[in-house]
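Notes follow the structure.
Missing here: one protein chain of the complex. Every other protein chain is in place.
Labels run A and B following the written order; every chain starts at residue 1.
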Amino acid sequence: MDVFSFLEAVRREGPVVHHLTNWVTIYDCAQVVKSFGASPVMAHAPEEVADMTGIASALVLNIGTLTNDLVESMKIAARAAESRGIPVVLDVCGAGATPFRDQKCLELLEDTRIGIIKGNRSEIARVAGVDVRTKGVDAASVDGDLAAIVAKLASQRHCTVVMTGREDLVADERKLYRISNSVELMSQVVGTGCMAASVIGTFAGAAPRDLTAASVAGLCCYEIAAELAAERSGGPSSFKLHLFDKISALRKEDVVSRLRIAC
Amino acid sequence: MDVFSFLEAVRREGPVVHHLTNWVTIYDCAQVVKSFGASPVMAHAPEEVADMTGIASALVLNIGTLTNDLVESMKIAARAAESRGIPVVLDVCGAGATPFRDQKCLELLEDTRIGIIKGNRSEIARVAGVDVRTKGVDAASVDGDLAAIVAKLASQRHCTVVMTGREDLVADERKLYRISNSVELMSQVVGTGCMAASVIGTFAGAAPRDLTAASVAGLCCYEIAAELAAERSGGPSSFKLHLFDKISALRKEDVVSRLRIAC
Partner (left out) sequence: MDVFSFLEAVRREGPVVHHLTNWVTIYDCAQVVKSFGASPVMAHAPEEVADMTGIASALVLNIGTLTNDLVESMKIAARAAESRGIPVVLDVCGAGATPFRDQKCLELLEDTRIGIIKGNRSEIARVAGVDVRTKGVDAASVDGDLAAIVAKLASQRHCTVVMTGREDLVADERKLYRISNSVELMSQVVGTGCMAASVIGTFAGAAPRDLTAASVAGLCCYEIAAELAAERSGGPSSFKLHLFDKISALRKEDVVSRLRIAC
């Protein structure tokens, strides 16, 4: 896969990426999109979400601090995305933590057309129907074969599924990719998971015909930038600082030389 | 214009600046006010916004993540500001992106007394009645003479109008200023526009008798700090880090030697 060509498409086209996301990491979601050279927009009023999706190239939904009203706005936005044929990413942030959260994930998956489901191992397992006990929004241990869970959910929902972790798994109904680019420091910074969903949405917005390839390319670029940032960092906070700078300056040789994907 | 004397007034008086703003950049809006030596406060419940405005020296409204309820609270706060005679800044963030946003801008301009309207070129053009197509919250191209648009809106609304960009334009019914202090890195950081409105509110709070001069002075100080920060930065994230530090430490000689205003 020519991962760098996906990044070039993002930088060339600068897609508008509309978010309905959580209030914790909303700034970082916007900044990561901008750092990649695209245009983030965040809007959640039910009166305008369809119109805002109407000028966007991708829609990112994140249920981290969901309410009933926010999920209703997400549904309106997702239907607008479907009618225009633009990709929708759903970050199932905190799935498994409460019955309300599980119920709302299910509603979004049933009522709207989600192109990419993204979560950590326990969140994805939960959405796939595995009985897991979570620790809020942090990943909890999951019994069983993670690749099988990812592939199963992709088949169930006819979409791309992204499970982030030390090794990321990305699958659709036909293929499964494993990405080994990653740094431990990412787990010490709040919002790295939410940002991954925004990155995937950004790449999907610039390459909507192959959501799985776009997801793989986006994750690789993001995590290679993280590797470069970690080399200069004294802790989680300086790591995050360098992360945005490295994303802005990411070069082809860095991507090519560091890429660690298995199919 | 003795720009530095406005900064001295801010530092001496430490005005309380009440915000009803968006959830994306709310932290940075607060931090930029504090970095200038003033006191930010953010509150949006309809039951308390009038009281909170009652202890403030300026009010900043930003519609970036507006809802109907939030705009109703903005109206209550703006009326309280009017009754006390303190300045109100309206950041028309994302104007032109959706009909709902345009409608709410109009309502705020019609129903309340806005002292300073602030936006990027496409937002200001839209509020002035020019037909523009925006890219969400990022500036889009605008046909026509920007200075004429700014001056026209200032006359229409009998207020100060601030159009930010590589060259900022600040006008009221009598004068128009051009500020050339600026750095390209600002456009790569989410929230620099929102922060500009908070800075303008801060300076207006300390110098409420001449809102145009206060806007010019605030923008100049902010952008000179940005120039100083950019000289030490390796990318957008380190730039933002240095920006706050440079604002806190801004000295008279920096302001005087770097000032680039034309009238």
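As a convention for this text, a residue touches a chain if its C-beta (ideal position, glycine included) is under 8 Å from a C-beta of that chain, and two chains touch if they have at least 3 such contacts.
Everything numeric here is computed off the predicted structure, so don't read it as measured data.
Colleague: Would you indicate which residue among A:Y27, A:Y222 or A:F244 is in contact with the undisplayed chain?
Modeller: A:Y27
Colleague: Tell me which residue among B:S35, B:T98 or B:S182 touches the hidden chain in the full complex.
Modeller: Final answer for the missing-chain contact: B:S35.
Colleague: Identify the residue among A:T67, A:S83 or A:S180 that touches the chain left out of the display.
Modeller: Only one listed residue reaches the unshown chain, and that is A:T67.
Colleague: Just checking the interface: what residues of chain B touch the absent partner chain?
Modeller: 14, 16, 18, 23, 26-27, 30-31, 34-35, 39-45, 47-48, 51-52, 55-56, 240-246, 248-249
Colleague: Given the full complex, what residues of chain A touch the hidden partner chain?
Modeller: Residues in contact with the chain left out: 22-25, 27-28, 64-68, 94, 97-101, 134-138, 188-191, 234-238, 241.
Definition applied: only the chains that are shown with their structure count from here on.
Colleague: If you average the Cα atoms of chain A and of chain B to get two centres, how far apart are those centres in Å?
Modeller: One centre to the other, that is 32 Å.
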